[in-house]
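The structure that follows is given in the form of structure tokens.
All protein chains but one are shown at their positions in the complex.
Chain naming follows the written order as A and B, and within any one chain the residues start at number 1.
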Amino acid sequence: MSPIITLTTDFGLADEYVGVMKGIILGRAPQAKLVDICHKIKAQDIEQAAFVLQAAAPYFPPDTIHLVVVDPGVGTNRRLLALRAGGQYFVAPDNGVLTHFLTDDFFEEAVYLDCPRLYLTPLSNTFHGRDIMAPVAAALANNISFQDLGNNVIKEQLTKFILPELQIDAIHGNISGVVIQIDHFGNLTTNIHQRDIERLSLNPAEIEIVIKQKKISGLTSTYGTDTTGKLQGLIGSRGFLEIAVTGGSAAELLKTQNHDPVKVLAKKNP
Amino acid sequence: MSPIITLTTDFGLADEYVGVMKGIILGRAPQAKLVDICHKIKAQDIEQAAFVLQAAAPYFPPDTIHLVVVDPGVGTNRRLLALRAGGQYFVAPDNGVLTHFLTDDFFEEAVYLDCPRLYLTPLSNTFHGRDIMAPVAAALANNISFQDLGNNVIKEQLTKFILPELQIDAIHGNISGVVIQIDHFGNLTTNIHQRDIERLSLNPAEIEIVIKQKKISGLTSTYGTDTTGKLQGLIGSRGFLEIAVTGGSAAELLKTQNHDPVKVLAKKNP
Partner (left out) sequence: MSPIITLTTDFGLADEYVGVMKGIILGRAPQAKLVDICHKIKAQDIEQAAFVLQAAAPYFPPDTIHLVVVDPGVGTNRRLLALRAGGQYFVAPDNGVLTHFLTDDFFEEAVYLDCPRLYLTPLSNTFHGRDIMAPVAAALANNISFQDLGNNVIKEQLTKFILPELQIDAIHGNISGVVIQIDHFGNLTTNIHQRDIERLSLNPAEIEIVIKQKKISGLTSTYGTDTTGKLQGLIGSRGFLEIAVTGGSAAELLKTQNHDPVKVLAKKNP
């Protein structure tokens, strides 16, 4: 069996940094299959990396090893960790990038990395993706056990960022959320899940979405179904409410940023 | 033998979408070799995707599986298809993106996809690349037969877009074509093939190319042969007439767009 190692970084594609990590991995675990998830995470944007990773990981087979190098604290006293969660492995800085996997549902086991015999020498202060994390990912591909990687740490000790929370008004049937990700097409993913809408027994045809003072009436089933240029709401492939524009970019039209508020309301009877 | 699966999409590289499709494929066909052809197709530009695909496919070995997800109609009633053409496989929406392979020269067999047992559940309305096409590409890598994928469909039923046609004036030795692709270097590929110029017995040294009111005299043999900054015409690596600027971008210099007209004339004797 060829183990899969995925890579998610904020390195961009203009430098040799990603290639170098792959060289290290294939030198130590030539049987590994490498898959790029995303290297265009905004520089040092831990939250975006966390979102992209949680959206991607469920589609990979069990025992996939996810290497995540978005590491603004490289060389400082932040810790590095290996995590087993949801039947997969993660190697990343302990800076919140694994937040979504530190729940009872997913978490299985974690260690703070402490296995200098695996590290590159000399060890730099500025590129632990290359010097520490890539070697550890390769070691996992070679079936090293967690106790050989470092010291066990409990879930509660690990760094999480606070996920933006929904405000749900069950009486009036209102949900207040935010935009959490803007994709390449300019579609806005919100943190309002299909389940949240269903739980309030809101009928998709009878809701109203409000974003940036614009109102959108009802949900469409997919992108291409509405008049070109028109704002629409739909449940996207990530399972969340998305705001889109047929044949255009909702992000451009609405000049939206992450964390902009989005509201779902029961349509008022006229 | 490791089957090769190529990927061509308009997803860009800023999201997890491409990685997710690779996760699905490797989970089901771990022996597959994945090759990215292009993920920077302009959003929903079926014509560009079709061009890039027909330019790339001939350089891949027999039985390569090409997965093409440029799918503005996702979730609507457009069909999806698997095609065998030119000794290779294609999985794509039936929206014209396979136009170049639907000729007598290439076409072998096609089915409309109808194999729900292969699809992801729940099936989304917005990402059939992940939920349907990636699983089908993986199934082809595992040697599934076409009859297990869906119902046979004849070539004439499949969607094609109309390729821009050349106007050839054999008497005066003129060819009128258009720009069909602008590459990363700003080189303009036209739809005038080397063969079209040869058929008119035009001597490469004695032709004139007209584009955007500029005249180019004769063909050079390659990019670096002319004075820096000078417009030149040459037969590019795709076999078509290209307009280029030594050390610069013809697209910028001429402010060209796809479908801009290009003319090849026999040079007038003075």
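Going forward, a residue touches a chain if its C-beta (ideal position, glycine included) is under 8 Å from a C-beta of that chain, and two chains touch if they have at least 3 such contacts.
Predicted, not measured: the structure shown is a model, and the values here were computed from it.
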item	value
Touching residue (missing chain; options B:Q44, B:T64 or B:T126)	B:T64
Residue, one of B:A14, B:V52 or B:A141, that touches the chain absent here	B:V52
Sole residue of A:L26, A:C115, A:I144 or A:I168 that reaches the chain not shown, by the stated touch rule	A:L26
Identified contact with the non-displayed chain, of B:V20, B:I37 or B:I211	B:I37
Touch residues of chain A, complete complex, unshown partner	11-20, 22-24, 26-27, 30, 34, 43-44, 72-76, 124-127, 130-131
Touch list for chain B against the chain that is not drawn	1-2, 4, 6, 13, 33, 35-40, 52-53, 55-56, 59-61, 64, 183-185, 221-225, 234-237, 242, 247
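Basically, only the chains that are shown with their structure count from here on.
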item	value
Rounded Å distance between chain A and chain B, as computed from the means of their C-alpha atoms	32
